[in-house]
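A selection of the complex's chains, in situ.
For clarity, chains are labelled A, B and C in written order, and residue numbers in each chain start from 1.
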């Protein structure tokens, strides 16, 4: 299993008039979690796109437990429980500064060839960076 | 069962560099679908908030079937299969101009009293507008 | 002079915890104003991009007079005072349902060839649709 953490603060523009982070903005946090997880592994989503691979999102499941509030420093915990095949599933936990669990999510993504948007299997270069965590 | 439809176009600012509507922007479409469904019923989410009721989101499940593209006029179909109780579950289908199904989602919301954010049951005023569809 | 109007409602996700439409979201309203102005003229920004022309933004000036509030139906008035040349300048006024002026803005855009992002003059096809308003 691979686990990575990254911290980011809730922006004013991400709140809504309920005084919470708007529920529609959490997907950007999952995206940052994934991207920073790849960076910690020495690769990047940008590099994948430059190789001609894109990762469109197939499914998202989100649970809102406690609200994230303005200026809170949120920890995004990004987890991979299985090696990617034709698709990859990331799990996310969002925690506040006291370690309270605010939110969980699972995001399923495909791999496609950018030239024609046809599905492909997980690129070998990406598999290699995850493999050490699954032995 | 209650069904409502509303059309809106994908804004340039909602696309991403994949050339698709960014996956994180769909939640705003569900929100518009719900809000316009209430308006078609002669009430509004704004009126609910003015009565002191808020509806935080508890869970979202989303499936991305085909991409929504820039300037497409998307039909948001908002469906309610059961009368709300302590919570309410809306189902959504997004369709393109040719009637192709692009996306489905289910959103579960709670009812809370704005003064203290404590859970309450669905307000009677809201139940009344839905009841004619469930007899 | 060319003037066009389009109405759209402030989404919940566009508000912030001040209870106003977040100031960073107005630029999307200018974009919708421009795009719907072109559509009223029988063309579209999408068609321009398909012709290989893009219109990056060069400058924006915005004045916030009164707040736009959740669920308000905002009228976006899009104005063109001069025919486009190497660049084009749109002026915007945002009004609430009572006709109060909420916001003004000017947006200057360039024309570039999508293939190499090099500046070009305003495409003839676009000039033609504006010309009848400047005689």
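Operating definition for what follows: a residue touches a chain if its C-beta (ideal position, glycine included) is under 8 Å from a C-beta of that chain, and two chains touch if they have at least 3 such contacts.
These numbers were taken from a predicted model, which means no experiment stands behind them.
Depicted are 3 of the identical subunits; the complete assembly encoded in this structure file consists of 4 such copies.
FYI, only the chains that are shown with their structure count from here on.
The best fit of Cα atoms from chain B onto chain C calls for a rotation angle of 180°, in steps of 5. Distance between chain centres (mean CA atoms), chain A to chain C: 33 Å. With centres set at the average Cα position, the gap from chain B to chain C is 27 Å. Multi-chain contact residues of chain A (touching two or more other chains): 18, 24-25.
Within the complex, the chain A residues that touch chain C are 12-13, 15-19, 22, 24-25, 70. Contacts from chain C toward chain B in the complex involve residues 9, 11-13, 27-28, 31-32, 35, 44-46, 49, 70-71. Taken in their complex, chain A has these residues touching chain B: 18, 20, 23-28, 31, 54, 56-64, 67.
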